[in-house]
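Have a look at the structure that comes next, please.
So, chain A:
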Amino acid sequence: MGWVHEATAVFAKEVRTEWRTRVALSSTVLFAVGALTLIGMALRVNGVGAVGQAVPGVLLWVLLLFTAATGLGRAFVVEEERGTALALRLTARATAVWTGKFAANAALLLALTVLTTPPLLTLFNGKVANLSLLFCVLILGALGIAAVFTMTSALVAQSSAKGGLLAVLSFPILVPLLTAGVHGTLAALGIGNPQGLFSAGQGDVQILVSYMVIAITASLMLFDFVWND
Partner candidate 1 sequence: MTKVAKYILGLGMAGILAYIFLVLPPAQGFVAPELARIVALHLPNAMIVMVASFMAAAYGFRYLTRGRNPLDDAKSKVAAVLAMLFCLLTTVTGAFFAKVQWGAYWNWDPKQTCIFFLLLIYAAYFLLRSGIEDPEKRAAVAAVYILFAGVMTPMLGYFVPKQMPSLHPKNAGFDASYNTAIWTTTALLLGLFAWMQSLGVRSERIKLALDARDEER
Partner candidate 2 sequence: MTGMMPLLIVALLIWAGVFVFMLGVDRKVSALERRLGLDDDSRRVSAKENSL
């Protein structure tokens, strides 16, 4: 099978197996809904005005991050648990496996971003100054987060201390992405930069693009070492 064929097959398998049980999907959606509701309630108690301007932008990323940690962590663990890891190793090469998993994780996270951003912004009466910048930043950020989590979940799957370890491993690595993402989001919302908005966000978009590229490349190169022993 060609590489693209293999990767697509892995992706299709991920989607299909996930759709059967919908565990990752439901836990992430529930988490997002729960978090949004909490935020809404807190705002209702204290009033929107009491919250700083930058909060919606920051909260968006916190939400993205924790949603990813909840939903993306199981990708490889499940394979080990169900015993399907060997079958996967035999049918597809390492890079195709990683890409397929990454695509599935990215799809989940992107869907969640699209679902949670509008409600969050309306909760805060957030006005979007530059919609295209916001799109760019959020999409690139989601892809970067998905790449990092796909890689670290492969590492954690080998260990016996699963749950919290994923977050601990991934968060420090994600710091540059989060900094650029939050900064870019704030620029897109019209906060924090008196000069031209897109020029302020441009630096962040560049960082996000390079981050994503490096994360994907590094993952593809390193994944083989843990996957095939």
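The rule we apply is simple: a residue touches a chain if its C-beta (ideal position, glycine included) is under 8 Å from a C-beta of that chain, and two chains touch if they have at least 3 such contacts; residues count from 1.
These made the cut because all candidates are chains of the complex that A comes from, given by their letters.
Remember, it's a predicted structure, so these values are computed and weren't measured experimentally.
*Asks:* So which of these touches chain A in the complex, 1 or 2?
*Replies:* 1
*Asks:* Would you pull the chain A residues touching candidate 1 in the complex into a rising list?
*Replies:* 148, 151-152, 155-156, 158-161, 165, 168-169, 171-173, 175-176, 179-180, 183, 203-204, 207, 210-211, 214-215, 218-219, 222-223, 225-226, 229
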